[in-house]
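After the structure tokens below, expect a handful of questions from me.
All protein chains but one are shown at their positions in the complex.
Chain lettering (A and B) follows the sequence in which the chains are written, and residue indices restart at 1 in each chain.
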Amino acid sequence: MTLAEPALIEARGLSTAVRTAAGETPIVLSLDLSIGRGETVAIVGESGCGKSLAALSMIRLLPKGQARVTGGEVRLDGRDILRLREREMNALRGRDIALISQDPMSALNPLMTIGAQLYEAISAHAALPREALRERALELMRLVRIPDPETRLGEYPHRLSGGMCQRIVIAMAIAGHPRLLIADEPTTALDVTIQAQVLQLLQRLKEETGMALLIVTHDFGVVAEMADRVAVMYAGRIIEEGPVREIFRAPRHPYTQGLLALTRRAPAGERLPEIPGVVPSYADRPPGCAFAGRCDRALDICRTTAPARRIVGRRHEVECWFDGEASA
Amino acid sequence: MIDFLRRFSQNRLALAGLILLGLVLLVALLAPVISPEDPLRIVGPALSAPFTPGFPLGTDALGRDMLAMLVHGARTTLLIGVAAACTAILIGVTVGAIAGYYGGVVGASFTRLIELFQTIPGLIFLLAVVSFVGPQLIFVVLAIGLISWESIARLTRGEFLTWRKRDFVLAGRTIGMGDLQIIFGEILPNAIGPVLAVSTLSIAGAILAESGLSFLGLGDPSVTTWGRLIGEGRGLIRTAWYVCAIPGVAIVLTVFALSLVSDGLNDVLNPRRLR
Partner (left out) sequence: MSLLSVKDLHVRLPTGQGVVHAVNGLDLEIEPGTTVGLIGESGCGKSTLGKAILRLVPSAEGSIELDGEEITHLGAEALRAIRPKVQMIFQDNGSALNPRHTIGKSIGQPLRLAGWSAKDTRRRVEELLALVGLPADAYGRYPNAFSGGQRQRIGIARAIALNPRLIVCDEPVSALDVSVRAQVINLLGDLQRDLQMSYLFISHDLSVVEHIADRVVVMYLGRIVEQGARESFWSAPRHPYTRALLAAAPATDPDATKAIDKPVLQGELPSNLNLPQGCFFQGRCPLVEPRCREAAPQLRPAEGGNLVACHLVPDVGEAQTGAPVQLALTESL
């Protein structure tokens, strides 16, 4: 993949394994992904495909003792952050990269006021006097459109709704002016109306601050609304990647095609298109293409040899032996 | 079940506890074989030291065989412990299940009941009951059961509070199950694991309570228990320490074994592993 300007962050051959009772199980397999400055990239896939693990690996936030990066590199401004010391990495988090997670309620400390948590997030990047801290906290809360921020400062998380909590989490994440915000299923726990509010908020913040956004989601609707580029993950690998319009218009991988068909509204009374079967377990990953068992076009080679990445369009790449067009 | 045994046996301490407990149980079962005569019979000179020929654990102040009294004491002591623990489980699980399953007034009043018993000082209550109704074994057992169900009830209530929110409880109601069917058929099998673990510990508690009672001379005079042996030997502690020490060691070992087993059960039956 060639970029006119160097990417903000770029993962090459990134692999992650999870520790289980039976030993280490590789989940994410040799992942390549780059995000440009101010770009919005979405990783989309079903539960268990390794999308969250991949995103967490990129910022070294894997749960300690449960999962670890087993190979590859992640370059931020050309520097491999996987080789940084923990202290250097901490300095980087929040200032260069920030994360918002799926469950806003558990991301906030129930025993601390909203204000105290915001102050903490702000102080992590800048030593400010008390008055300035408060001003900055209020500014952040206005930025994420929280009504009546002065009152909210003194309140505890349980007094706020899920949507409001997610706004606070976003405010804390952008406190250090990050250049990349990673949003792991940011709206999954929220109602459609609140989801629309949060998505709109994220887009406005992006336009105002110029930060890049990596969205991890299972919802092609969120992808369509937000992303410039999308990477589809299946069983730990990116099986297709490209500009969002191109992927929606001409998906190449049968799995992408199947997922997109499911996203589109089917005429009432008709059966929905199905993807038969289930995702293979990581413990017995098939030797060839991981999707071969569910693919109605699988050839013999699909079951024996893993397909290599092919370039099929401008910045559009796919891992599939099948060479036909989308609608073939 | 096989999985259960395998995981339990992986815990070495628990396994050691189980073996120790098995030995005590074996001794208790074999008491009539080891010493077929009435253990309270006077058989030799008073206060023979242990390892005297014929009396491997010596004799007490009246010349009774310590070994015979110890093995027969194991029977009654364990029996009292188990019976009292069963009483406690019966009361504790019932009250705890009702307090946890039902909301509203019923649940609240049973919860208050648990809290009420939590505040009663156990030994004093025990002394009061025994001095009021007499020291017969059955009253001792019931009284000990009555002071030790509260911790079981609290745990059961906690388990029921979590499990009753599960949708399978609602699903049970949608097919017309009664409350009893839901409590015993649906929730209890899930809740019973940790309760059993604590119940093992309550056997130990019951043994200690009975020993305390007998030590004070308030136990049933017609049976031999370890506590009573210690109680009778307490005046001789300076001259013949072994009269107290031998049953004392027996109690310590048994209680220790029970708590090891309880810990092991807790690890294995912890329902979080199943979820």
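As a convention for this text, a residue touches a chain if its C-beta (ideal position, glycine included) is under 8 Å from a C-beta of that chain, and two chains touch if they have at least 3 such contacts.
Please read all numbers here as calculations on a predicted model, not as lab measurements.
Only one of B:Asp60, B:Glu186, B:Glu210 or B:Glu232 touches the absent chain when the whole complex is considered: B:Glu186. Note on the undisplayed chain: of the listed residues A:Gly236, A:Gly258 or A:Gly288, the one touching it is A:Gly258. Interface with the hidden chain, as seen from chain A, comprises residues 46-47, 161, 163-164, 191-197, 199-200, 203-204, 207, 218-227, 244-245, 248, 258-259, 262-266, 268, 271-276, 278. Residues 166-168, 170-178, 186, 189-190, 274-275 of chain B touch the missing chain (whole complex, contact as defined above).
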